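All protein chains but one are shown at their positions in the complex.
Right, subunit A next:
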Amino acid sequence: MASTAKAVEPVISAAWGKPQSWTLDSYRQRGGYDGLKRALTMEPQAIIDEVKKSNLRGRGGAGFPTGMKWSFVPKDSPKPKYLAVNGDESEPGTFKDRYILENDPHMMLEGIAIASYALGVHTCYVYLRGEFKFQAERTQAAIDEAYKAGIFGKSMLGKDFQLDCYVVRGAGAYICGEETALLESLEGKKGWPRLKPPFPAVVGLFGSPTVVNNVETLASVPCILAKGAEWYAKLGTEKSGGTHLVCLSGSVNRPGVYEVGMHTTILELIHDDQYGQGMPKGRKVKAVIPGGSSAPVLGADELDVALEFEALKMKQTMAGSGGVIVMDDATCMVRSLWRVARFYAEESCGQCTPCREGTPWQTRLLRKIEEGRGEPGDIDLLSNVASSIAPYPPIGLGNTICALGDAAALPTHSFLMRFRDEFEAHLREKRCPFGEHPWGSYGDWS
């Protein structure tokens, strides 16, 4: 398809690919830190109100309104307050935050400075997934520049406000992307999620009020202060301001991270010349996971839907972390679900019985079905196991402390609902109907 999708003026990705875009000099030439300069002339509450008005919603997965999250921090707490940046980015299909860290880390650092000033935070920890060595080095270099330029440290651009910022690398645990597990990990413990309430805004890091924000969320803050909340809100929809980074992967000609308007549909993302440029080798789309591997899968006839929180919710799925994974018509859905299920079994922290026991059980059943060893009743058993972890529809209703249980059960429920015939075919034929090449166009790696 030629370009028919309405392009948006890039907000987050404007400088990506430009020479030295990650340096302070480059950032300042583009108007960097103008938002902070304006913020420092405002009362902290006015900054929070501005972010509220912008309709910025968290970009980590849950989509919670950012200004509202900030307003939950008690103003009269005698304890120090903390900001924790969630850069754990480990959900299969999601890889946008690393592009921000690699290409424009100062955009996130400016967001950190504005948020810290608004919230009265004097210490910020940037928690990055352990594998992000290069991204951590680049972020640290930008932090060093910010200290030298008087943005971080004892005074913030001349204002009597101290802020220290440290990078902490995780060590390979997806669960640490869950905000309370992230705090446990920051406290030097294994990443076991905490029961909520109390929420981190009240009782967070070291028992103190803590805001946990995703990398992209904070990177979105500077332009709200520089150009105004109304400008930002108008870029999006009624309930969700701004543009949106989506990560396109799987069976498309041009995978990558694209900044799109909230009105852009999945079909446009896959086929438009600006984005995915269609399917390889003349294949057709069979299924799409629209928001990271935990988002319920959609069938080919459900893809004319905007990549936006509310529209996807209407389709009983979610925008999640922005990870769009495309599967073509030669892809085996049982094998695809098995891969996803393995991930959640591997990454379960083991704290809750339904998740600890249920996720490997799902994986064993799926492997058995995929290998042609499935028996009558296995599909219903799989459905029952998933329901024990989180009944359908499970968003927020699971039987576990954190949402990893929901995340593990959602794919199973949705794959069974939309592609049950493929599971039955495996049982009937006692083999995978897709034979030795269950991965479609690119399965013949060489």
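We adopt the following convention: a contact is a pair of C-beta atoms (placed from the backbone, for glycine too) under 8 Å apart; a residue touches a chain by one contact, two chains touch by 3 or more; residues count from 1.
By our rule, contacts and distances are computed from a predicted model.
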Protein that the absent chain corresponds to, by UniProt name, given "nitrite reductase (cytochrome; ammonia-forming)", "Lactate utilization protein C", "NAD(P)H-dependent oxidoreductase subunit E" or "Electron transfer flavoprotein subunit beta": "NAD(P)H-dependent oxidoreductase subunit E"
Sole contact to the chain not displayed, among A:Leu248, A:Val334, A:Cys352 or A:Cys432: A:Leu248
Touch criterion as defined above, residue of A:Ala46, A:Ala171 or A:Met314 at the omitted chain: A:Ala171
Residue touching the undisplayed chain, where the options are A:Arg59, A:Lys81, A:His106 or A:Arg129: A:Arg129
Selected residue (touches chain absent from view) among A:Phe309, A:Phe343, A:Trp361 or A:Phe419: A:Phe343
Residues belonging to subunit A that touch the chain removed from view: 80, 89-95, 98, 129-134, 164, 166, 168-174, 185-191, 206, 247-251, 255-257, 289, 293, 323, 325, 327, 331, 335-336, 339-340, 342-343, 346-347, 349, 439-440, 442-446
